[in-house]
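Incomplete set of chains, arranged as in the complex.
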Amino acid sequence: MSQAFKINANAEPYTDLPPIFARLLEAKAHKGLSFEAIGKAIDHDEVWVAALFYGQAKATPEELAKLGELLEIPTTSLTAEIGEDWFPRRGLGPVPPQDPLLYRLFEGVLVYGTPIKALIHEKFGDGIMSMIDCKVNVERKAHPKGDRVVLTFDGKFLPYLRW
Amino acid sequence: MSQAFKINANAEPYTDLPPIFARLLEAKAHKGLSFEAIGKAIDHDEVWVAALFYGQAKATPEELAKLGELLEIPTTSLTAEIGEDWFPRRGLGPVPPQDPLLYRLFEGVLVYGTPIKALIHEKFGDGIMSMIDCKVNVERKAHPKGDRVVLTFDGKFLPYLRW
Amino acid sequence: MSQAFKINANAEPYTDLPPIFARLLEAKAHKGLSFEAIGKAIDHDEVWVAALFYGQAKATPEELAKLGELLEIPTTSLTAEIGEDWFPRRGLGPVPPQDPLLYRLFEGVLVYGTPIKALIHEKFGDGIMSMIDCKVNVERKAHPKGDRVVLTFDGKFLPYLRW
């Protein structure tokens, strides 16, 4: 089992989240579980689990019950704070982001934004790529000059309604 | 051959770009060429070509010469405006972006930003995903409930230097 | 009766509101009542009730008394915190909104804003649509390709005074 871990709940991104999230992340660290391992226990992809652990996704009561059991957190605490009546956070945080890793994602998506838009327009027509009906994937790919992060967004194309 | 096309150079994203870009995009439309077709002619991926056509990438003199030939634009115009002495734009445009498609990319990368960061940290350690040593891909994936856009960023992991 | 529910009063939109609002929403969840059901008890539309529950509308002492009885909250707490001397919040929250649902409402109203203005001008002349003398409605409309939200604003036209 990994070392103890204590979150500073006064710092980004915890300030806007119910306190149970700090407890979830501390328990994950304490148990030494990866997001993938937790994902297997609740039958979800590791990115979705990470989104859940930062308040950006919403679990069902059954999933919360499994999580509670796995991480030894009372299910009633989980359902009271992030159960059916809870709205996920889904905020953007500070814009532009101050964190260097987030800033670079943001820069990447904006520097290449119009080219991506032009290609979507060329391949699909007038519409957008949904970030609601969308799944995200993060892979480590070995490479002799330094391993690479492969980040994928797989989202439904939505054409503009004409009425 | 496709219809004529005339760009309003006073609107985003053309305002900051050399006038040759409007000419490149008008010529592409006039010839009815896809970014993929142009990419084949200059031996680059279609996303990189789209980035070049919106001032976000830089071509070599040889590539400019091939482009000029393909699109019937004098090479001297291309090298004078976007040749070796030119700095690509690589600006972000307005933040947050006003365009609905760009906004959704931006929202996606920020809503899922901390989860993605947590996974990169879990898989690689303390560092960032490079958007400089990075390639971008856009695919159309058929789906019975509506086709999907698959957008991929493949960037090198860079650990923080400790000295 | 539904599960317990505990609001994180440090997050948007609770931070600016008197603490009684968290208690109202927790009691609503605990009782398992819909906004419509509460609306019937105090003779108001469900949207107005939801506005009241988020500090954006103001109830009379009689309405507060009925609410207190229905939700088992002492009327004196309600009248002390959100009674006659209280100013409703009616703030906009962060602009642009970070929540994806709110952002899309905001985008919709601004993307279609000038067209809507042009039609109001065409149909009524020089003036505005009141958001003070206005009622709002939210309906679920069944649709074979996915149910739809029908959101209606019904506001008085106010011509500019000429003096």
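A, B and C are the chain letters, set down in written order, and residue numbers restart from 1 in every chain.
One rule holds for everything that comes next: contacts are C-beta pairs under 8 Å (C-beta built on N, C-alpha and C of every residue); 3 or more make two chains touch, one makes a residue touch a chain.
What you see is a predicted model; the values in this text were computed from it and never measured.
The copy number for the entire complex in this file, given 3 shown chains of one sequence, is 10.
What we mean here is this: only the chains that are shown with their structure count from here on.
Among the other chains, the CA centroid farthest from that of subunit A is the one of C.
Chain A has its Cα centroid nearest to the centroid of all protein Cα atoms in the structure.
A straight line joining the Cα centres of subunit A and subunit C is 29 Å long.
Distance between chain centres (mean CA atoms), subunit A to subunit B: 26 Å.
Each of residues 96, 100, 107, 111 in subunit B touches at least two other chains.
Those residues of subunit C whose C-beta lies close enough to touch subunit B in the complex are 96, 100, 103, 107, 111.
Looking at the complex, you find that subunit C touches subunit A at residues 2-6, 8, 10-12, 25, 29, 98-100.
By the touch criterion given at the top, residues 15-19, 61, 76, 79-81, 83-87, 89-93, 131-132 of subunit A touch subunit C in their complex.
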